[in-house]
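Down below is the structure, laid out as structure tokens.
All protein chains of the complex are present and in place, except for one that has been dropped.
Showing subunit A:
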Amino acid sequence: MVNFISIDDGRAVGQEVHDPHPHRNQLANPSNPCESIPFSLTPTSPLQSTSVPPSSRSPRLNWSEQIDTGSSIYSHVLLSISKDSTMANTIRLYLTCIRNTLEAAMCLQNFPCQEVERHNKPEVELNTSPELIMNPVLICRNEAEKCLIETSINSIRISMKVKQADELENILAKKFLRFLSMRAEAFQVLRRKPVQGYDISFLITNYHCEEMHKHKLIDFIVQFMEDIDKEISELKLSVNTRGRLVATEFLKQFI
């Protein structure tokens, strides 16, 4: 298959064009960790329920649709490339913004409780004294993904809402993040219950900053955000694959 496309990410072209099963590789595309592109070119089977809704198609697809139908792979590649570059750019900006805000906000010091003697509580959780709490900051990437950062004098709380495109991703995300939250002891900085309206929350106190490096904590949070999307895409892929295999086997007996 010849392609005369000049694009930034040559690796993605090589992957997609020579792949006999383009739809399967789409979901595992490493250059696009955050978007599971449910775009299938194989004849629709009852199990492949996902398809790209018309509203989320890239505008460049209109131009590519004028190409002969025999080169449908070509248009599929263009869609994936244009989505790749804009998606990659937005996620990069979003993560940079969060990283900068965290670097500025993570200035924590020990502060014993003002009301009760000999107690030391994370002030961001109590929310009682206005002089100890900074303005909360909400960073949205789009309508679905956002990140709330609340800082106080001795603690910082970071709550995230991950992207959930359809019902299946909703269920997978909930299960996966609940699994992680239940093991919050092992993570140390994870909160057992997410803040209302969000999927997962971190609570970092001054003690964590004393024990661990600040820049490493921030790296961890940002890396976590990147990896979550990849994990959920992989989970979705494995669920779909397994379902397809099981159904194929089961329905074979009726042939």
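Basically, a residue touches a chain if its C-beta (ideal position, glycine included) is under 8 Å from a C-beta of that chain, and two chains touch if they have at least 3 such contacts; residues count from 1.
Following the convention adopted for this analysis, contacts and distances are computed from a predicted model.
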| item | value |
| --- | --- |
| Chain excluded from display, named as in UniProt, from "SEPT5 protein", "Cardiotrophin-like cytokine factor 1", "Integrator complex subunit 11" or "Actin-related protein 2/3 complex subunit 5" | "Actin-related protein 2/3 complex subunit 5" |
| Full-complex contact with the absent chain, from A:A88, A:C113 or A:M134 | A:M134 |
| Touching residue (missing chain; options A:K146, A:R191, A:H208 or A:K236) | A:K146 |
| Contact set of subunit A toward the excluded chain (per top definition) | 90, 93-94, 96-97, 100-101, 103-105, 107, 130, 134-135, 137-143, 146, 151 |
